[in-house]
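Following this message is one structure expressed as C-alpha cells.
Of the protein chains in this complex, one is absent; all others appear in place.
Our next item is chain A:
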C-alpha cells in the first residue's frame, strides 16, 4: 500500500520545514518541537473522532489506553504497540519495537550520540521531557538535538490529542534507546 510511504514523506518534509524556518533568524527556544506537537494534537483529535465512531463506550482509563495501543496505533501505523506497562497510578509506558517513522533513519548510534548538552538535563538518559517546557533549551541545543526526538514530537502530540478528545488530560513524552525502538510515556493529569 502506498499510503504509508506518503505519510512518512510528508512527515519528514514537515520536520525539515520547521527546522529550516527556525534557522532564519527566528531563534525560538525549542518552539519547533512545540509546533510539531501541537500539529499532532489537532490531528489526533480529529482521528479519534473518526475511529471511535462505531466503537462501544469506554469503561475506564485502562480501556482508553488499550484502545490507543491496539486500534489507534493499527489505524495510523499499521501495527500494534508491542508492550504496555503501567504503575496503576496514572503512568503508562507504550513501547514500540519498530516505530514506523524511525525505520528510515539509520539504526546506528550516530543519531543518538549527537547531543551531550541534552544529556546534562536528564542525568544521562535522552528524553524529550525538557523540550515541552518553553525556554528550557537554547537554539544551539536545539540544533544539536538527536534527530530522532524531532521525529517523535508529532506522534507525542497525536497521542495527547487523542487522549484529550476522549476526556483524559495527559502529558506525553518519548524516549529512544535503540533505534528503531522507542517508548512513549503517558502521564495522566488528574484535575
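Everything that follows uses one rule, which is that a residue touches a chain if its C-beta (ideal position, glycine included) is under 8 Å from a C-beta of that chain, and two chains touch if they have at least 3 such contacts; residues count from 1.
Quick note on the criterion: contacts and distances are computed from a predicted model.
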item: Name of the absent chain as recorded in UniProt (options "Exosome complex component RRP43", "CTLH domain-containing protein", "Trafficking protein particle complex subunit 2-like protein" or "Anaphase-promoting complex subunit 5"); value: "Trafficking protein particle complex subunit 2-like protein"
item: Residue of A:48, A:152 or A:172 touching the missing chain in the full complex; value: A:48
item: Absent chain, residues of chain A that touch it; value: 42, 45-50, 52-53, 55-59, 165-167
